[in-house]
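With one protein chain withheld, the remaining protein chains of the complex are depicted in position.
Moving on to chain A:
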Amino acid sequence: MALSLSPPRGLRHAAVLMTELLHLAAGNLLSPMILAFVLGAVAAFVRSDLEIPEGAAKALAIYLMFAIGFKGGVAMHAASGWALAGAIMAALALSLALPLIAFVLLRGVWQQNRTNAAAIAAHYGSISIVTFVTAAEFLRSRDIPYEGYLVAMTAVMETPAILIGLMLAGGQKSPGMPDRTSERGALFREVLVNGSVMLLMGGFAIGWITGDAGLAKIRPFVADLFNGALCIFLLDMGLVAVRQGRAARQFPKALILFGLVMPPIGATCGFLAAAALGLSAGGAMLLAVLAASASYIAVPAAMRLALPAANPSLSVTLALAITFPFNVAIGLPLYLTVAQRLFGG
């Protein structure tokens, strides 16, 4: 009997998958955006005085959010409103499920106290718009289409997790916090009308209303300049991520693992929702990215207001210095490879 020298089929399949993943990962790591992020990280690491002025970073963030909202709206122009309704329901379901999973893991596996576990869970139930924007650009540069209403899902997923986090904290009162009801009222108002939700949904609505004709009018601004602006913003994120990691000297090492394990768990939930919605491979990848990412802009300030007993350096370090770089460097090619296997394309 002749012996076959070729490896078993399963092994060959895995080898092909791994080669694809490595190819995508290398392409991702050598993109100007990721290299700009690395430049920022290196500058912070060597304690360079490089900094992006706060006003400039804010203006870039406003631009990126408007542009991504607008482009999502334009893509939605020709689509049916029912698809959007389903997507919003799925976004709400993810916002509910993700903090619960994070909370159970943080309490059970990482032995965090209730308050800190609830605060961290709120960060992981919400999303990172910068990760989403980077992922959308990652797809665009590979000519992989995605459903425009994913942008509306980002806006929906920004805030419910804050409320879930508060519920998970058990409605506890800090000593001397007699007026929590009005404070919560203020918090609800703040999260519902916060700037990034207004920009994303507003840009989305303007894109949806004006469609391709609207895009033709502002294309040089919202499309051609986009990558350059994203480079500078990610450079700033590199600076911020490393400085945050360095500032958190008391950060428990064991918790680092949570910041690396939670994104793939979130991505898996994202894929399940994508299957329920019947998304394309590009859309499924983006939804996985949303579910895998953690907020470090909207949620930290809200948590300081609503849950002041929680230690912000735990949650912000996890979301910003661990999960964000993981998702951008490794997560994007990983989630795309899986999405293409599961959803075709």
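The criterion applied here is as follows: a contact is a pair of C-beta atoms (placed from the backbone, for glycine too) under 8 Å apart; a residue touches a chain by one contact, two chains touch by 3 or more; residues count from 1.
In this section, contacts and distances are computed from a predicted model.
Chain not shown in the complex: UniProt lists it as "Nitrogen regulatory protein P-II", one of "Nitrogen regulatory protein P-II", "Molybdopterin synthase sulfur carrier subunit", "Sugar ABC transporter permease" or "Indolepyruvate oxidoreductase subunit beta".
Contact with the chain not shown here comes from a single listed residue; of A:I34, A:L168, A:I297 or A:L318, that residue is A:I297. Considering the full assembly, A:L305 is the residue among A:I62, A:A83, A:L305 or A:L342 that touches the omitted chain. The residue touching the chain not shown here, chosen from A:V240, A:L255, A:C269 or A:V338, is A:V240. Remark: the residues of chain A touching the chain excluded from display are 51, 53-54, 57, 174-178, 183, 186, 236-237, 240, 243, 247, 249, 296-297, 300-305, 308-309, 312-313, 316, 320.
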